[in-house]
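Removed from the display is one protein chain of the complex; every other protein chain stays in position.
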Amino acid sequence: MEPQLSWYLALSAVLFTIGVTGVIIKRNVIAMFMCIELMLNAVNLTFVAFASFFQDVIGQLFVFIVMTVAAAEAAVGLGIIIAIFRNRESLDVDEASILRL
Amino acid sequence: MDTAIDIALKFAAITVAFVVVLLVVAYTVLAERRVLGFIQGRLGPNRVGYGGVLQPFADLLKFILKEDIVPDKSTRFIYFLAPVIATMAALMTMIVYPFGPEIRIPFTSITIPLVVTHFDIGLLYVLGITSIGVYGIMLAGWSSNNKYSLMGGLRSSAQMISYELALGLSLIGVIMLAGTLDLAQIVDLQSGWHGTRWFILFQPLGFVLYMISAIAETNRVPFDLPEAETELVAGFHTEYSAMKFALFFLAEYINMFTVSMLATTLFLGGWNVPFIDMFLVRGTLLFGLVSALGFLVKVIFFLFMYIWIRGTLPRFRFDQLMNFGWKFLLPLALLNIFLTATIIYFFPNL
Partner (left out) sequence: MLALLFILFAGMAIGCGLAVVAQRNPLYSAISLVGVFISLACLYVTLAAPFIAAVQVIVYAGAIMVLVVFVIMLLNVEQEERGRNRLKFLVPTAVVLAGVLIAEVAFILFSVNNPTPAVSNIGLTGSIGTQLFTRYLLPFEITSILLLMAIVGAMTLARRGGLLSNEARVIPGAQQLPRSLVDPRAAPDDLRLVDTDSTGEAARLLGIDQRNTQKD
């Protein structure tokens, strides 16, 4: 049988949940960033699945925009991470939870 | 979906392409050593076989039989993964290039196109796979646990991602002219008129930019600071020996071959041989073979240019290299796009 829409949505939900779990569990800020990217990709999969099953190209255009925004966010986010590392010498979010050096 | 026969045919096509690529690359290595020797006033290797033609097989035997050294404190999984990624990324681009036109086997009515598969996003696929090839070099530099490797790996990957931009942008002029991303259709658009429709005549600036970016992308002289022997021992593949080094070596030459094939397909008309229509009929086996031979001749011309440039030019320093890529090639590529778009808008003649 052909893969149904609900299969793709289920896969997207599972990936999103794995990303959320990663953000909660991980202590390293770069690993948390990677789990956020995983969540964004799960949402991208939902958009593309809907675009394919409802024959509307707007889903794919939105994925294009989301990818661009994710690239911009990656650049700025990694710049912030490097600045944090220069000041604190450590990439641990538990230690950085108090906002003083 | 396809039947089993179609899948078997596809496998046969992939095998043929693979064998052709490996043979051409092996003899490119030999040709490089001999041509460099002639440029530098000496003979290259000419002992093994007549004039050295069995040298690649001797090299292969040497690589297989050498001792495989693994550094002690390296990260084992990534150390083994890096040459695999580099070689896979180099080989995966082979399937979109059209080696020749559709040929009809005589006495039957089977037509087989001389391209392994037909993507409608062929050019984007090639650019994507080239981006994946950067990982092989970065992970090799990191996992060797050696400061020269790390420096070489980081420099090499920074250079590759910088020149990927100029590479992609210089190809946009060709895409605008052709109106399609499919490589077989781009070659079809350049046929007829005996070679005056080749895109190099319409995109000279794009061609020059593409060649420079391609040489930088494949880490060759004059852009090979990250792996030069006098600078960084051997760069990112310092700690690799025997078969894994052979894989990196192979990946570099296959990248050269890929880039030359892309230049031939996009700028020099692919398998179109000028003046062939006066002698042969389209669609016959002989036409197909002569066209494929013409394709090979053009690719060999580009490989010879690579070797010639290696024997002639000194290498860039790393900051000069990055300066050149970002501040000179990138604005020129954007200017090329702008000019091409303007000319297409006012003179829609092609």
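Letters A and B name the chains as they come in the text, with residue numbers starting at 1 for each one.
Operating definition for what follows: a contact is a pair of C-beta atoms (placed from the backbone, for glycine too) under 8 Å apart; a residue touches a chain by one contact, two chains touch by 3 or more.
Here the structure is a predicted model, which means the values were calculated and not measured.
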item: Absent chain, residues of subunit B that touch it; value: 1, 75, 77-78, 81, 119-121, 124-125, 127-129, 131-132, 134-135, 138-139, 142, 150, 154, 157-158, 161, 164, 181, 317, 319-320
item: Contact set of subunit A toward the excluded chain (per top definition); value: 1-11, 13-15, 17-22, 24-28, 30-31, 33-35, 37-38, 41, 44-45, 48-49, 51-58, 60-61, 63-65, 67-76, 78-83, 85, 91, 94
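Convention: only the chains that are shown with their structure count from here on.
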item: Subunit A-subunit B separation of Cα centroids, rounded to whole Å; value: 34
